[in-house]
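Omission of a single protein chain aside, the complex is shown with its protein chains in their original locations.
The first chain written gets the first letter, and so on, giving A and B; residue counts start at 1 in each chain.
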Amino acid sequence: MERPRHQGMAKNTYMRWRLPLVCLLWEVAMIILFGVFVRFGPEADAHWEEEKQEMNLTSDIENDFYFRYPSFQDVHVMIFVGFGFLMTFLKRYGFGAVGFNFLLAAFGIQWALLMQGWFHSFKSGKILIGVENLINADFCVGSVCIAFGAILGKTSPIQLLIMTLFQVTLFAVNEYILLNLLHIKDAGGSMTIHTFGAYFGLTVTRILYRPNLEQSKDKQGSVYHSDLFAMIGTLYLWMYWPSFNSAISEHGDAQHRAAINTYCSLAACVLTTVAFSSMLQKKGKLDMVHIQNATLAGGVAVGTSAEMMLTPYGSLIVGFICGIVSTVGYVYLTPFLESRLHIQDTCGIHNLHAMPGLIGGIVGAITAAAATEDVYGKEGFIKAFDFTGTYRTRTPSVQGGFQAAGIVVSLLMAFAGGTLVGGSAAAQVPEDEESDVYHMHNPDKPASP
Amino acid sequence: MERPRHQGMAKNTYMRWRLPLVCLLWEVAMIILFGVFVRFGPEADAHWEEEKQEMNLTSDIENDFYFRYPSFQDVHVMIFVGFGFLMTFLKRYGFGAVGFNFLLAAFGIQWALLMQGWFHSFKSGKILIGVENLINADFCVGSVCIAFGAILGKTSPIQLLIMTLFQVTLFAVNEYILLNLLHIKDAGGSMTIHTFGAYFGLTVTRILYRPNLEQSKDKQGSVYHSDLFAMIGTLYLWMYWPSFNSAISEHGDAQHRAAINTYCSLAACVLTTVAFSSMLQKKGKLDMVHIQNATLAGGVAVGTSAEMMLTPYGSLIVGFICGIVSTVGYVYLTPFLESRLHIQDTCGIHNLHAMPGLIGGIVGAITAAAATEDVYGKEGFIKAFDFTGTYRTRTPSVQGGFQAAGIVVSLLMAFAGGTLVGGSAAAQVPEDEESDVYHMHNPDKPASP
Partner (left out) sequence: MERPRHQGMAKNTYMRWRLPLVCLLWEVAMIILFGVFVRFGPEADAHWEEEKQEMNLTSDIENDFYFRYPSFQDVHVMIFVGFGFLMTFLKRYGFGAVGFNFLLAAFGIQWALLMQGWFHSFKSGKILIGVENLINADFCVGSVCIAFGAILGKTSPIQLLIMTLFQVTLFAVNEYILLNLLHIKDAGGSMTIHTFGAYFGLTVTRILYRPNLEQSKDKQGSVYHSDLFAMIGTLYLWMYWPSFNSAISEHGDAQHRAAINTYCSLAACVLTTVAFSSMLQKKGKLDMVHIQNATLAGGVAVGTSAEMMLTPYGSLIVGFICGIVSTVGYVYLTPFLESRLHIQDTCGIHNLHAMPGLIGGIVGAITAAAATEDVYGKEGFIKAFDFTGTYRTRTPSVQGGFQAAGIVVSLLMAFAGGTLVGGSAAAQVPEDEESDVYHMHNPDKPASP
């Protein structure tokens, strides 16, 4: 249980100054950009008292804070505890997983507030932020956490920060294309978060392929307690996913519906994951890696459609299929990707995010195309797909087509972005492949070294 | 810290197909039943826009989602993390506890949505679900998690699924008798969840008695880290119990009051647990098992009365008593039950759920019988006990009598159901008593086996 120690790494003198400098300079840049651009939105500004009167709101409870803050906190837990601890199942990377996830997410949310703000909350030269922006920033960083799962153990913290910078930027561009230009729906981010994030990460790990990584198998093994730590990550993702998919839906029935659909999909997904894990393993035992990951695929796959009238049984069907697809992926596809395509997918994000994300995009397109005024009600139909203004005359089948186009755009952006980031990272890959792992250090007597 | 491995179990070929088949077929059944019966309730349906106008609601914040969703998420954490991790204190069952709890709860909530739906939310041939149904489904599964605590280590996952099927069914019947026929109050489920669940599980474990289980004491021992994992379960149950007891109370003061009463009862319970744990242990040390379990008895014991005018000091008294009863139970009653009555109560649910549940039922009956219009206010009195329609003329003392009858009905249902399920399980007890424990498997190199 002793952590291994490597003394005297050659490049540490260099590293000693590079990471601090990047962190400090980038944070100074954030401060300057926030100073120039970011202000409180109307519902977080002290002028809200007057705003409230103008908007004829009778109560403080009408503040968006009360509609979204509980969901925000759940999403926050998913990003920092959920993704962080899910990756602790590898005994060698427990520290790195949680710690570096913390670092990249803390930087990423700041940059995401700016990037998404310029695209979506920019008014009279200022980005006006509120709780919805915080949720969106967390969502954006979620896609980086997903990509991190593919390259865990291959990159230094600086490379992770650089990847975060680029991926958040491209995320915001992709999101703008999908939500604003194509006018499509993706409240739980099947396309923008999962498909984009996963294929981005897979492209990066393909470029950073290291044949000798396979030899260090023993470092990737899991141990008893690591598995219980990872189950903390799994369970918090699983339990709070209904909040994730409903966090930025329209107030009222849409949030309510999104939570129910996600709850149903996730429940079904557990059953088929257990079934296929048991079926495909030697001697019928369950594989903890499947339980830790594939059970979550149902949440990913209703990311686009959860706020639509997917219906509870529709959600069960989606969850049913995704548990199977994801588990089969872990058993057959991950080894194939590594041996044939040289894609080393450390945490199996292809099975948990990429494929379920694609399924989610498709399910969303079909659900949108099948929408009728009868099912949604006249006002509900317009509200659900925001068929107002320029989009007043768009029909469900056209909407379905645009939704499908959103999948393709997300894939292209992911491949292009991943190639860019992976290429630049490959040019400076650290010679000592374990540099990042050993970067976390804990002296024997912490309080007084 | 290495997990033990057993190679080549005889019956695994059989198991290999039985668990997958049960999971898949039952999930298909769920999909069909959901397809036929389950639809969104009015507040989760896209027609809510029109509904809102009909009901003269001025704001989306009036949607039940905003009254109950934060409590729902807390309850969700209690069921999956709370109950799952509470049982990890046994070093041999860590995986099984969290993993099988996950499996049975994921199946159970689906079946509970149907069973409870038929009894309580059935309108024009459809079950209309909303966030309150999700909470009730979690509650129902909670009673199965409790029963699981008694038989942990004795049953295979298939047997757990069968138990879940039966127990959820009987839970719904019992709940219908109590809430609808007897018209009694039990918002936090002292009777429906804890008394029923615990005596159900104790009856099952009595029937599955295995004399040789005692010999494997070393497998049941606890270790340092297991205890910290178990404390995660304990603390989440303890912290979120106010949400549990208030989750389905009436909007407004009742939810508010239920949270305060539970908070007070739990705080007092910790003090008396520590006192008696220290007093009854050799050398005055504290027993972590008491801290992990008996501190929660105060939440169980105000399950019925928390939403009533129990008052903060009344709650303190209930918590005070339950900490003592529960700790004394762990020290004297659990060994007695095992040696004399052949009831092997692995996690001590008799002390944490059974006795405090009974106390909770009694406290509820007394509190109801003592209710007056003076204490509740005229409208508050009617609202608190729902003395409307057929029940317009029911008096508090009559209500107290019915509450007491609810305890008896819950006990009878638990004994009858437990005998049925235990008997059928005994008929097919696996020869290798450890089959379930070894069912969780984790290969050395998870991502690419």
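Note that a residue touches a chain if its C-beta (ideal position, glycine included) is under 8 Å from a C-beta of that chain, and two chains touch if they have at least 3 such contacts.
Here the structure is a predicted model, which is why all the values come from computation and not from measurement.
Only one residue from B:L161, B:M288 or B:A301 touches the chain missing from this view: B:M288.
Residue B:M239 is the one among B:M239, B:A370 or B:A405 that touches the chain missing from this view.
Only one of the listed residues, B:S121, B:T203 or B:T346, touches the absent chain: B:T346.
Seen across the whole complex, the unshown chain contacts chain B at 1, 58-59, 61-62, 66-67, 70-71, 74, 89-90, 217-218, 220-225, 227-228, 231-232, 235-236, 238-240, 242-243, 251-257, 259-260, 263-264, 266-268, 270-272, 274-276, 278-279, 281, 283-289, 291, 295, 309, 311-313, 316-317, 320, 330-331, 334-335, 338, 345-348, 375-381, 383-384. Residue positions on chain A in contact with the hidden chain: 1-3, 8-9, 12-13, 15-17, 19-21, 23-24, 26-28, 30-31, 34-35, 38-40, 43-50, 52, 58-61, 63-66, 69-70, 73, 76-77, 80-81, 84, 88, 94-95, 98-99, 102-103, 106-107, 109-110, 113, 129-131, 134, 157, 225, 229, 232, 438-449, in rising order.
Throughout what follows, only the chains that are shown with their structure count from here on.
Chain A and chain B have centres, each the mean of its CA atoms, that are 32 Å apart.
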